[in-house]
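Here the complex is missing a single protein chain, while all its other protein chains stay put.
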Amino acid sequence: LEARYGDIAAMNEAWGNVFWSQEYRSFEEIDLPNLTVTEPNPSHVLDFYRFSSDQVIGFNRQQTEIIRKYAPGRDIIHNFMGFFFDFDHFALAEDLDAVGWDSYPIGFLDVAPFPASDKERYLRQGHPDIAAFHHDLYRACGRGRWQVLEQQPGAVNWAPHNPAPLAGMVRLWSLEAFAHGGEAVNYFRWRQAPFAQEQMHAGLERPNGAAAPGIAEARETATDLKALALDKDSGGKARVALLFSYEANWLFEAQPQGAEWSYPALVFEWYAGLRRLGLDIDIISPSAPLGGYALILVPSLPIVDEGFIERLRETKAPVLFGPRSGSKTLSLSIPEALAPGLLQTLLPLNVIRSESFPDFYRVKGTLNNAPVEGRAWLDHVETDLAPLARSDEGGLLYRNNNILYLTTVPEPLFLGGLLFSLAEEAGLAPVFLPEDLRRRRRGDTEFVFNYGPESNEILENVAPEDASFILGERQLPPAGVAAWKRNTKSH
Amino acid sequence: LEARYGDIAAMNEAWGNVFWSQEYRSFEEIDLPNLTVTEPNPSHVLDFYRFSSDQVIGFNRQQTEIIRKYAPGRDIIHNFMGFFFDFDHFALAEDLDAVGWDSYPIGFLDVAPFPASDKERYLRQGHPDIAAFHHDLYRACGRGRWQVLEQQPGAVNWAPHNPAPLAGMVRLWSLEAFAHGGEAVNYFRWRQAPFAQEQMHAGLERPNGAAAPGIAEARETATDLKALALDKDSGGKARVALLFSYEANWLFEAQPQGAEWSYPALVFEWYAGLRRLGLDIDIISPSAPLGGYALILVPSLPIVDEGFIERLRETKAPVLFGPRSGSKTLSLSIPEALAPGLLQTLLPLNVIRSESFPDFYRVKGTLNNAPVEGRAWLDHVETDLAPLARSDEGGLLYRNNNILYLTTVPEPLFLGGLLFSLAEEAGLAPVFLPEDLRRRRRGDTEFVFNYGPESNEILENVAPEDASFILGERQLPPAGVAAWKRNTKSH
Partner (left out) sequence: LEARYGDIAAMNEAWGNVFWSQEYRSFEEIDLPNLTVTEPNPSHVLDFYRFSSDQVIGFNRQQTEIIRKYAPGRDIIHNFMGFFFDFDHFALAEDLDAVGWDSYPIGFLDVAPFPASDKERYLRQGHPDIAAFHHDLYRACGRGRWQVLEQQPGAVNWAPHNPAPLAGMVRLWSLEAFAHGGEAVNYFRWRQAPFAQEQMHAGLERPNGAAAPGIAEARETATDLKALALDKDSGGKARVALLFSYEANWLFEAQPQGAEWSYPALVFEWYAGLRRLGLDIDIISPSAPLGGYALILVPSLPIVDEGFIERLRETKAPVLFGPRSGSKTLSLSIPEALAPGLLQTLLPLNVIRSESFPDFYRVKGTLNNAPVEGRAWLDHVETDLAPLARSDEGGLLYRNNNILYLTTVPEPLFLGGLLFSLAEEAGLAPVFLPEDLRRRRRGDTEFVFNYGPESNEILENVAPEDASFILGERQLPPAGVAAWKRNTKSH
């Protein structure tokens, strides 16, 4: 904190410690922001998250420096986890040569707050977007270089329930990783250990060394890879950018203001919404360049700085912001100009008050005469802009040139329609994929994956009529994968 | 405890410490009644509540004595909270000149265990009886002198969900406080702070000093008050008394005997039941005089003393007791004569056993051939009295002269019908108000409030046909308030 603020008066000012008479006299007086009599100052919590992240990054840097010194010339990689946001992975990965992560699609579905219908439909497959989301996030962290360090090869031991993957899913998961540009897929583990904590965690081999079901699928994947002859590089830059901020997550953890507000769920929903349209997605950090993207999505970005505004000015692509964007200063205060703060230079509106809602409540409005619904949050704005979507409670969607702003968390149908029309505007040829299918392109290879428990036909507008299938065919069975080479100019 | 019991033998006897061989040898051996191997002695818990309350009262007295000494001639007021019963507010308020409280109708609805239908219907209004209940409770504590020290002026920050009030509710809440005899309504806060813990708590002004929605309603309330020209005093004594005992709450916390038993919920239901009949209510302490009341309600009073019996003898008004009344001695034992203990001198019946029930269970019976239902509790009695309401499991309602006793917690329809007929018997001209309307009289001014999300017409038997409305009109919009002067002799 001393490094950040210089003197205690500046920190007291930044945190607003005058409130509740909580001014500190020196940095020595500052404790952890827990075990407080009532809630801690949210600015304190946010700065603790920043400090804690820096500690992790610093420790990793120490390790990599030692390795580089005593074992030069090697790539350094480390494993990241699923739905884990407690340190800034973009920043830490700068000290790595590549990023790895541990992909457990079935366990993640069980422990994450997905609706019961998803937990039932994808019981043995995992949610169709969980692995993909992390592939794209860690591809960004690794600056294109990444791999799966632990791929679930069967039932595991650590989730509340541990079903085995549907036959074919180990291969499907593996190919999905390569479709997203992965350099390798490693399975955890080679042989199931017969003892200790993880003895019920499947391996490619059973505890006695006999083949377990996963190994045949791993071998089939190897054969597939030879047939596919994928480009060496990670498949190139996508045309859609989805902005993800670790800092935003910490800030909202420190000040949710509504029990139903979840930043990770919000970002994941937007990611899934884009993927349902058959689009390839780059997940980007708040400091990433915006050039080259045809469509930019910002589910929420509470802290907006001048650099971000500069990068925004340079894009002509549609940029869709979700609620609470620009609502906070760097030290988690309300900006002098009120929300959306610095964004007002591009989006002339003013959030004069905000509401949060319980689960049962929906903000009901219309967009082009069709009903739309929002939930969890509503920003009330003053503006001269006419809302594109409106409700009796106020405008739901505003636009100024290429900048759009949602005042509520859009429900799936609202979100899907909006993303579709923006993708069309951006010339991205979106399609509404069937519920269980997902598409991913790497270089000139196009993949379609079937995550559903039933057969699914690949739609005409997904695979061209004359597609020459390298893997699979037009009618995809459960856990089926199709791949063909495409004319990259046709899309 | 030494002050209360004199010697350790008397305390051992009072608490029944011989049970489980828990006799103490000296007062020094007594710990707090927590962190015990199994449940603590309930008499110990009750005495701890008494001690803890006395400590709060003693500390407040110290403060008031200092203020009176060094700043004489001023009224001393302090803020109480909503649904907070851990000390005896009647006793503490004796050292204050007036009582204040902090009214957050929307947040209280969210955190209190109201049914989902209420949470949905009153999302932006708060439950119609929450503020009124506390107005009447703290009016009693303040011996008629009270005010709202913190009135919610918009969305707040501390509840799990924080919707903004429906337009008009800030004015409605303010006028409801004055209708109940409040001396003032203060808003928390003047200007929203842009920093620290409560930065998302609305003020009358936005963080930048611009007007927030609440301020116009506060100004309108001021105009209304001039038009109303209310009596200076707090509106006089009501004709209905509802007895509330802090000690009863502590006793039932110490010994609930059924997970569905909630003393605060019971009292609140009876309060709401009376208010649905358009009645003004005095909440009274167990030591209050009963003279002058036409109807007296005692949802439950486990400890009954001789003084209370004396005051009971002096009233001819119907007095309705709920279950568990008279069931305990001062030290939380079962009276020698069994429940209802001293009440047996006025009500010749004997509770020979009691049952508690889960949520799904209803005691089904009849009253005047109409079906009635109870829940949560059933006292089985031996008596020569014929029950007025009965079930296959035993009598549900008994009466001896003006004293009535319910053996179960009456469900709303049972309770409403019973309160209506007792109010009629007492000459109080009850009405069944529409679900969302509430009525309150102060002096010669009669108010009707619409807490519902829809328009509501005021019934003919609520506002006379020739009523000359000072505020509002017969058809009340959501958050609407009507007021007129009435001929006080007509009711």
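In order of appearance the chains are A and B, and numbering begins at 1 in each one.
The rule is simple: a residue touches a chain if its C-beta (ideal position, glycine included) is under 8 Å from a C-beta of that chain, and two chains touch if they have at least 3 such contacts.
None of the values given here were measured: they were computed from a predicted structure.
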Contact residue for the chain not shown (choose from A:Met169, A:Ala202 or A:Leu397): A:Ala202
Full-complex contact with the absent chain, from B:Ile30, B:Leu225, B:Leu338 or B:Ile470: B:Leu338
Touch assignment to the omitted chain, from B:Asn79, B:Asn208 or B:Ser356, lands on B:Ser356
Among B:Pro194, B:Gly258 or B:Pro348, contact with the omitted chain is made only by B:Gly258
On subunit A, the omitted chain is touched by residues 110, 116, 119-120, 123, 154-155, 157, 160-164, 192-200, 202, 206-208, 210, 212-213
Touching residues of subunit B against the unshown chain: what are they? 15-20, 22, 38-43, 255, 257-260, 331, 333-338, 352-358, 360-361, 380
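Please note the rule applied: only the chains that are shown with their structure count from here on.
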Averaging over Cα atoms per chain, report the distance between subunit A and subunit B in Å. 49
